[in-house]
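One structure coming up, written as structure tokens, with questions to follow.
A protein chain is absent from this complex, but the other protein chains hold their places.
Right, subunit A next:
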Amino acid sequence: MDVSAEAKRVMVQALSKLYSSRSQRGGLRLHRSLLLTLVMKSARDIYHSARAACESQELQESQELQGKAAEPPSDPPPPLEKPQQQEEQEEASMEEEVSSPEVSLEVPQRCTQPELDQENRSPARADRHSRKRRGKTATEPDFLPCKRAKMDTGEVLRILQDASLRSNAAGNCARGTDTLPSANTHMPRTVATC
């Protein structure tokens, strides 16, 4: 558990460093952003493998406790699916130069509740018998800052995309190739500027 706690801490710090680098003077530093993204990915992988190992251990223990007749508990596939889904999600959400803040919204949620498929299952499954409404903070991981006003996810993504378009992410405009303002794009190798 120590490893996963440290991994979580490293991930959170990577995210906050990525966030703060957006407002840095001189624009986004590609090298630094890349290193932070790599650190975050490896911390995330370690976190997941630590959680998976922990869960499989718990699984084994609970199976032994309940005996052979017990129904299979929450399925193993979700933890295995999660890293893959998340990776695809992250790859898709990575903007031109830096992994966008969209990642930060998705990653923490999945990290802390790998045994729940957020999209297809009801998060209140464990306490569905309770009549109390589950607060937003109960589902959110504790290390994220608490946002009182909750926005529709689609709207959040759109706003973030606008923000990153305005940022130093070169090439966010329609051109897929070189983005030098005065470069001749049909000569990718010789940069002629006048």
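As a working rule, a residue touches a chain if its C-beta (ideal position, glycine included) is under 8 Å from a C-beta of that chain, and two chains touch if they have at least 3 such contacts; residues count from 1.
Keep this in mind: contacts and distances are computed from a predicted model.
Name of the non-displayed chain as stated in its UniProt record, restricted to "Serine/threonine-protein phosphatase 2A 55 kDa regulatory subunit B", "Histidine-containing phosphotransfer protein", "PIGT transamidase" or "WDR63 protein": "Serine/threonine-protein phosphatase 2A 55 kDa regulatory subunit B".
Residues of subunit A that touch the chain left out of the display are 6-7, 10, 13, 17, 25-27, 29-32, 34-35, 38-39, 42-43, 46, 91-92, 94-97, 166-168, 170-171, 176, 178-183, 188-194.
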